[in-house]
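As structure tokens, the structure follows; a few thoughts come after it.
Other chains of the complex are left out, but the ones given are in their true place.
Which chain is which? They are A, B and C, in the order written, and residues in each are numbered from 1.
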């Protein structure tokens, strides 16, 4: 019996959309006010979905305490109340769009999550814009 | 890296469920109070999901300004504050159920959306009833 | 011990903003697309708040089954799936703005609610616009 268990979490961060190899003018042209050099920020809402077989003994897919700890270490401690561009290693090379942040979160959780599970990351940048990434 | 970006929107409209080729009695029998000849209405909440490859240069799947404009022209300007039965071309021939409204929205956005993207329409008629249509 | 107990409900209806004693042009000028002669509609979300003393014997402010029945008879049966302008007595004389609908709901519930309770009506016309009326 294959099921998906989902756990919600959130973090707050500052960022700007910006490519170092582009002129300021091009950054503004492409990214608009999201490229403000003084940064802006968001409350990111995250849903981590884990898919696999229900453990017949416990009736759990995964002990949610384990998943909660993974999310705390890999996402909340790492990203909460941070400036993504200045303080987070991955975004020194890549632009912190919501798409790329979802990929970074996926990769960090994937590395430590048991390989018998599939993983889906849903990330809200605002209540009206969100992305879904499954590592495909 | 394949991702889905979602954008929420909404519109308000009046409608009634009704087939011209049925008697009033049959319409009431099948559609109940949803067939009220004086119309009733809803706040429709829409989620437009676009799936494709992340653009490596910008870190975007799609510039949300473009998607926002498409939704404005194809859905909001076309359906908001309208009587679906009397004022919207597509519903002169078909019944404006939430299923059919989702199909009409899909078709209108599909026509103008770049073919490299897949499209998913999620449409809430009320907070408790909603449909998901992927053009399949 | 004075407490407020709140119960949520909802109904769907069609309406248009319109004064019979104004020209069509003036109606459009003041009410914009809300005055569309073919009507539009909303999912109205309602919160009925009742304030009074906790009954020491039951620990209830009011038996919510009683409040639920009042809301069903006075609001849901009366307004749900209706055209407010054409089918609801009160709106033959007054314009069905969200303000006036809240007043009508207040008056209908006030008439049948025990006088030992105060009453507050919160009415959402859309998730972003709502009014609060206390009969003052």
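Everything below uses one rule, namely that a residue touches a chain if its C-beta (ideal position, glycine included) is under 8 Å from a C-beta of that chain, and two chains touch if they have at least 3 such contacts.
Please read all numbers here as calculations on a predicted model, not as lab measurements.
Participant: Assuming 3 chains are placed, give the number of copies in the entire complex as this structure defines it.
Facilitator: 6
One rule holds for everything that comes next: only the chains that are shown with their structure count from here on.
Participant: Please classify the inter-chain touch graph. Allowed labels: line, ring, star, complete, other.
Facilitator: It is a line, because the chains touch in a row without closing up.
Participant: Need the CA-centroid distance for the pair subunit A / subunit C, whole Å please.
Facilitator: 42
Participant: Could you grab the centroid distance between subunit B and subunit C? Build each centroid from C-alpha atoms only and quote it in angstrom.
Facilitator: So the centroids are 28 Å from each other.
Participant: Using the touch rule from the top of the page, what residues of subunit B touch 2 or more other chains?
Facilitator: As it turns out, subunit B has no residue touching two or more other chains.
Participant: Residue numbers of subunit A touching subunit B in their complex, please.
Facilitator: The touching residues are 17, 19, 30-32, 94-100, 102-103, 127-134, 136.
Participant: Which of the residues in subunit B end up touching subunit A in this complex?
Facilitator: Within the complex, subunit B contacts subunit A at residues 1-9, 49, 54, 57-61, 63-65.
Participant: Which residues of subunit C touch subunit B in their complex?
Facilitator: Residues of subunit C touching subunit B: 10, 12-15, 33-34, 36, 38-43, 45, 80-83, 86-87, 126-127.
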